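One protein chain omitted, others in place.
The chains carry the letters A and B, assigned in the order they are written, with residues numbered from 1 in each.
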Amino acid sequence: MRTTTKFFALTAAVALTASVAGVRQVIAQTRPVVKVDGSSTVFPITEAMAEQFQKEKKGQVQVTVGISGTGGGFKKFCNGETDISNASRPILKREMEACRSKNISYIELPVAFDALSVVVNPRNNWVKQLTVAELKTMWEPAAQGKIKTWNQVNPAWPNRPLKLFGAGTDSGTFDYFTEAIVGKAKSSRGDYTASEDDNVLVQGVATDVNALGYFGYAYYEANAKRLKAVPIVNAQGKAVLPSRKTVEDGSYNPLSRPIFIYVNSESLRRPEVREFVEFYQRQGSKLIPPTGYIPLPARAYAANLDNIRRRKTGTVFGGENKVGLTIDQLMKMERIN
Amino acid sequence: MAVQSTRGFAAYEAQRLRSKWMDRIMRVLTGAFAYFSIIVTVGITLILIYETYHFFNELAEQGISWTQIFTETEWTPLFEVPKFGVVVIVVGTLMTTIIAMVVALPIGLLSAIFLSEYAPPKLRAVLKPTLEILAGVPTVVYGFFALLVITPILQKMIPGGDAVVAGLNALSAGFVMGIMIIPLVASLSEDAIYAVPNLLREGSYALGATKFETIVNVVLPSALSGIISAFILAVSRAVGETMIVALAAGQSPILNFNPLDSVMTITAFIVQVSLGDTPTGTLPFFTIFFGGFLLFVMTLILNVLADWFVRRYRLMY
Partner (left out) sequence: MTVTISPTEVNFRANHDRRKLTTNIFLVVTFLATIFGLFFLGLLLYDVFQKGWSYFNWNFLTKFPSRNPSEAGILSALVGSIWLMFLIPFFAFPLGIGAAIYMEEYADRDFWINRMLEINISNLAGVPSIIYGLLGLELYVRLLEPLTKGRTLLAGALTLSTLVLPVVIIATREAIRAVPRDIREAAYSVGCTTWQTTWYHVLPMAFPGILTGTILALARAIGETAPLITIGALTFIAFLPPWPVTTAVNEEGVVIVEKVSLGLNSFIQALQTPFTALPIQIFNWASRPQAEFHAVSAAGIIALLLVLVAMNSVAIFLRALLQVRK
């Protein structure tokens, strides 16, 4: 009995102290924190930046990065909960509204390009190149249940089953690919093997000779021995393989897409946020290539730094995605405004 | 035998008063805990219902007929032209759950019987915690295990190889889910069986029954409530499991009854949308809660059935 009463008395005392202490204003974190969240596509880049930045600052500034997805990231960003949002697509109208309603203005900074690579199994010896029209035949909604063999897409190809692997329907990759290939975002056939985890798609294509899949360049590059990238016939009529060079000179289209970070203008006033964002731009060409993405040319980062200095807020995309942009076109857009 | 009665009695009275107050306080306190849990659980239920209401509202606003839910055979809420055939994901969930239960329930129960009836105490002390480790392996690990180890094995074992067994299939995911749930069934059933008083067993042996007959006719019916509870928890767990199916069962949005092919479960869909790029407050976002609501209803039916079953067949002692 006495032990029980003692126990409850102790618990009550702890609870009381805890609540009293909590009511008192807790002193701010001794170290400043930069909060980043958003797309898992952009995550590896931001992680590399955060790690290096923290090292150079000897741990006196802390950077945290989450992966709630581009949409989830924007929700938090437009609620004022994060300083920077990683995004694999431009901000959409609805999200712009949300930010406006909370009086949050932002600076849009493209930080890298991703080359969506179309891959087949290395033992696939019949596909030498693909046109956008052929891809559309394979992937459009009308193909569902009908286009099941390779020769239905191109009679020169063998009569083998067509096994398709692609991104999950709720990713920026899916949105971009469908818009670029089929012409309308989110417009795709449903009967393909979809997965959120691109490694699963890699596995699928690498082990099935009849397979064709699409995913980000990083996943192709890391598994180049097990996969075969297919050259895509671009708008100029030339068949181009995805690589750093072909994205930089704009010849790999329409499947090159820019990825962004959005920075809260208010947060930019804090020295640690500003330093981190500037560090990001300066280290781009060094830290981005190992992650498998394509860095922007130096002049693009210089333009970004300029925009940061001038506090150029808002988006040049008008709340919609745009496909087939080359690096040069993107930079031109960001400058005019 | 007059023992200091007056002083003793006063002390006794005082203690009785303390006990009574203790009882009252604890009654209120535990009641508060219980009702707080109720508030939480009812709150969750209400939110599910509320958001599902939003879902149907959104559907109506976008001019999509709600009967489509039952007639359509595709589930593509995120596509340009969204289709809401709920039967697709319900079948997906049921398939993986049934496969998981075929694995977990018999094996779990038999393991429980072994651990509590046949195993010597030292062996039990070793095996039980080892089995519980199975429960703690994170579901993402199981997901990759299903994808990278079990699926290739299936592709080798089943004639036809990877033409018949898809890289992402329901059998693999269901099987691994079953393995994950074995310790849940085994541990909880085993505690129920272990708690059956020896008196009942010995009475049965005294009548000449063998161990097997005692187990089947005496022990199991006595432990029935605990066992069924374990089963229900197991099914609930299987129905609500997210990562294993998201990684290994695929996300095929068309109706599919073949366990060797990809399926989409309700949970795989939910995780796809909530971790992805959908802005909140849109129709696809509400679809998440609709999915949660579906799962809730499915387990509710199961629970009601189980409750009825236990009340009818339980052996009270």
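One rule holds in what follows: a residue touches a chain if its C-beta (ideal position, glycine included) is under 8 Å from a C-beta of that chain, and two chains touch if they have at least 3 such contacts.
What you are looking at is a predicted structure, and each value in this text was computed from that prediction instead of being measured.
Enquirer: Given the contact definition stated above, which residue among B:69, B:243 or B:260 touches the chain not shown here?
Expert: Touching the chain that is not displayed is residue B:243.
Enquirer: Which listed residue, B:78, B:218 or B:266, touches the chain dropped from view?
Expert: Going through B:78, B:218 or B:266 one by one, B:266 is the residue touching the chain not shown.
Enquirer: Touching the hidden chain in the full complex, which residues of subunit A are there? Just list them.
Expert: Residues of subunit A in contact with the hidden chain: 4, 17-18, 21-22, 26-27, 29-31, 33, 35, 37, 40, 43-44, 46-48, 50-51, 54-55, 58-59, 62-68, 72, 76, 81, 197-199, 202, 218-219, 221-223, 287, 290-292.
Enquirer: Can you list, in ascending order, the subunit B residues touching the missing chain?
Expert: Subunit B touches the chain not shown through residues 16, 19-20, 22-23, 26-27, 29-34, 36-38, 40-42, 44-45, 47-48, 106-108, 110-111, 113-115, 117-118, 125, 127, 129-142, 144-145, 148-149, 179, 182-184, 186-188, 191-192, 194-199, 210-213, 215, 223, 225-226, 229-230, 232-233, 235-237, 239-243, 266-267, 270-271, 274-275, 288-289, 291-292, 295-296, 298-300, 303-304, 307, 317.
In this section, only the chains that are shown with their structure count from here on.
Enquirer: Taking each chain's centre as the mean of its CA atoms, how far is subunit A from subunit B in angstrom?
Expert: Each chain's C-alpha centroid was found; their separation is 35 Å.
Enquirer: Which residues of subunit B touch subunit A in their complex?
Expert: 15, 18-19, 22, 74, 76, 78-81, 147-148, 162-163, 166-168, 246-247, 250-254, 262, 271-282, 284
Enquirer: Touching residues of subunit A toward subunit B in the complex: what are they?
Expert: Those in contact with subunit B are residues 1, 4, 39, 67-72, 74-75, 88-89, 92, 94-95, 141, 144, 161, 168-172, 175, 184-188, 190-197, 200, 203-204, 207-208.
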